[in-house]
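Below is one structure; the comments refer to it alone.
One protein chain is absent from this view; the other protein chains keep their places.
Our next item is chain A:
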Amino acid sequence: MSKHRELGLTDFEYDLIVEKMGREPNEVELAVFSLMWSEHCGYKHSRPLLKTLPVEGPRLVMGPGENAGAVDVGNGLSCAFKVESHNHPSAVEPFQGAATGVGGILRDIFAIGARPIAILDSLRFGEVADSARSRYLLEHAVAGIGHYGNSIGIATVGGEIYFEEPYEQNCLVNAMAVGLIETDELIKSAAAGVGNVVVLFGARTGRDGIGGASVLASAELDADMEKRPTVQIGDPFEEKKLLECSLELLDRKLLVALQDLGAAGITSSSAEMAAKGEVGLDLHVRRVPLREQDMHPFEIMISESQERMLCVVEPDRVDEVLAVCAKWEVNGTAIGEVTDTRRLRVFDGDELVGDLPVTALVDECPTYTLEPAEPTTPLYPAPPKRIDTEDPGEILLALLGSANLASRKAVFEQYDSLVGSRTVRRPEQADAAVLLLPDPANGDRLTSLAPPRDDDAPKPAIAVSIDGNGRRVAADPYRGAVEAVLECSANLACVGAEPLGLTNCLNFGNPEKPHIAWQFSRAIAGLGDACRAFGIPVVGGNVSLYNEGASGPIYPTPVVGLVGELPDARKSGRLAFQHAGDVVAIVAADSWAPSNAASELSKLRGEVVEGPLPQADLGELKALHAAIRQAVRSGSLSSAHDVAEGGVAVTLAESAIHSGLGATIGRLEDLFGEGPGAFIVTGPADAITAFGAAAKVIGEVGGDTLIIEGAISVPVADLERAFTGGLADLLH
C-alpha cells in the first residue's frame, strides 16, 4: 500500500497536497499533512455542519477557534470551558486513555490563561451487567480520571454514565474542564512578532502517541489491539508543574502567545499558531528534549507525548521564561523562531527536512459534503428484555436498580469533588454542580490570595452540567439532540442558574455512511435550534467520528456541557425533599407529553429503539425553565428536580432516597414516560401557588414510604437499597 494511504490520506487528498506543495512531499511533510488533514484536526466531514451552530451571545467572550471558549460571569471574570473526547485511546487502554483525556482538556483551559477549577465527565460503555469488558473499561476509565484529576488538584464535580450495547466495542470518554480567568488576561494562541522565539516547555518528547490523531481518532477501531503503542501515557505531577508554570509565565506577562500540545503534537500546535498569526515558523527538531535519542524528525514533529506547551516569547524575555520553567522543575527549550514566510520549516541541524505552507496545512484541508439518508429499518437491535412485570412498584425498583439510573456514588467517590473549597453542591445533592466564584467585593483576585470576609453579601456562583442521551438520539436524532440542551438547561434551572454558554462533543459513527450522516446532520440541526431558541451560544467543542466497528455504530451521542450563573450560591437548589409537610407539585409545560418511546422502561422491556420522541415547544420551555430558576433563586422552594429518565416516579423516588423522607402522592396519569418539560418541586403551599397554573399540587412530603395512589407503595429504605446497589454491586 502506498505511504499516504497507510497514513489515512485518500488519493484525492494526496494529489491535492502535491498541487499545494508544487512537488511531492517528503516523509516528514507527508506525516505532517496526514495529521493536519485528519478528521480529528481538520474536521473535514463536520466543518460545514458545525458552522450552522449559533456562536453569538451577549455574554460570549471567546468563541470557537481558540483552545477553549469563554463567557463573561461578571465582575471582570470569565469562565473558560470545553468538552473533548478521548474515546479511541480509552477503548485501547482505558486508564491512560481517560487520564490523558482529562490532562488534554485541562491544558486547553490553561492555554488561554484560565485556572482550571472543575472537571466533568460523560462516559458510555456496553451493558455493564452482562459484559466483563465493559466493567473493566468502566473501572479503569474511572480510575484514570480520578488519578489525573485528583493528583493535579482539580475538582471533578459532575458527570454522567450510560450503559448500552452499541458502546460495547466503542466506549465513549468525554471530559469537560472549566476554568476561571480575569477577562482582560485572556491569551490567544496566534503567533506574532517576526524574530520572536518559540519555546517548548514541559515533559520530554518520546515515541508515545505517534500518529494518534490519524490512526486512533480518525478511523474505525479494529478489534485487534495492535494500536496500543499509540496510546499516550499521562503524568499528572508533570502537568501540575506545567499548569503552575504556565500561569506564572502569564501572570508575569512574559508570553506573546501560548498553545497546548494535543493531537499531532508540535505539528498541529505550531501550524495553528502560525496560521492564526499569519506568520511562519522555523523549528529545530534537534533542540527538542527527547526521551529516546534516535527519534526521526517526523516522529519528533508528530509525537503526542503529554504535558507539553508551546509559547512565543520576545527574545529579551527568553531567559526570564526559562528561569520560571526552572523554578517549577519543568524543561524549557527555545526550539525555533517566528518568520514572515507563512511556511512551517523544519530543520534537522542545518538540514531543511520539511518546508510546508501553513495556510494549506491548517485552512485548506478539503471538506466533504455528507450524503444523509434516513434509514428505512431500525439501525440497532432491540436491547435484551430485563423485566416482565406490570406492577408499578416492581417497575420502579427495577428502574432505580438499573445500571443507567442507579446511584453513581461508587464512581464519584473516587473523585475529589472538593479541592478548591468552592463546591456548594456536590454530586447527588442537586441536578447541577454549583461552584463559588471569587468575590471581587472581597478583594478576591485569581492571582493573589485575599482572606475571606464573612458577611451577608450575595455569593455569586456558576453551575455546570453535562448531558446527552444516545438512545433517545438514536430514536429521533433531531429531538434527541434538542433534549440534550433542554436537560442541561433544566438541571441548571433546578439550582437557580441561567445558561450562559454551551460546549459540545459530537460522538458519532462513520459519517461517510449515509444513515450516520443523517443522524449527524439531524442532531446538529436539533442542537442549533435548541441553542437559538434558548439564546445560548456554542463556544466550542469537539467531534469524534468513526465510533463503530464490526458490530455496528454507537448510538449517535451529542454530549452537551452547559455553564450558567447564579447570583447567590446560598440559595442553590437541592434535589432532595427537605421537610415533612411540604407540598409536592409538578410544574409542567402545556406541551409536556411524556411517552414510552426510547424510555428507560422501554429498554428494560426489551423494546426496539424508535421514535418519534415527544415534541418540545422550545419557547414555552424557555419560559418554564425561567420560572423554575426564579423560584429557586427566591429561596422559597425546598427542592427542585427535573423529570428525566424514568419519568415522574423515578424523579419522586430520587428526591425521597436522598432525604430519607417519603411522600404521599395522588393518582398520576403517567408514571414512567419520558419527555422534556416537567419538574417536581416541593415547598410551603404559598411557594407553589406562586407558579400559577403551571404548578399542579400532587401530594405531600412525609412518612417513610413513597405512596402513589393506586400504583405504588414502597418504603424509602427499599428504594434506597435498589438505587444504592444497582451499579455498586457490579463493581469490585
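In this section, contacts are C-beta pairs under 8 Å (C-beta built on N, C-alpha and C of every residue); 3 or more make two chains touch, one makes a residue touch a chain; residues count from 1.
Note that contacts and distances are computed from a predicted model.
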Listed names "Iron ABC transporter ATP-binding protein", "Formylmethanofuran--tetrahydromethanopterin formyltransferase", "Pyruvate dehydrogenase E1 component alpha subunit" or "Phosphoribosylformylglycinamidine synthase subunit PurQ", with the criterion being the UniProt name of the chain not displayed: "Phosphoribosylformylglycinamidine synthase subunit PurQ"
Touching the absent chain when the full complex is considered, from A:Arg252, A:Arg291, A:Arg386 or A:Arg570: A:Arg570
Hidden-chain contact residue, picked from the options A:Glu337, A:Asp416 or A:Glu645: A:Asp416
Option touching the unshown chain, where A:Gly153, A:Pro289 or A:Pro684 are the choices: A:Gly153
Candidates A:Glu6, A:Glu56, A:Glu278 or A:Glu329 - the one touching the absent chain: A:Glu329
Those residues of chain A which, in the complete complex, touch the missing chain: 143, 146-147, 150-153, 235-238, 240-241, 328-329, 412-424, 426, 436, 449-452, 454, 459, 569-570
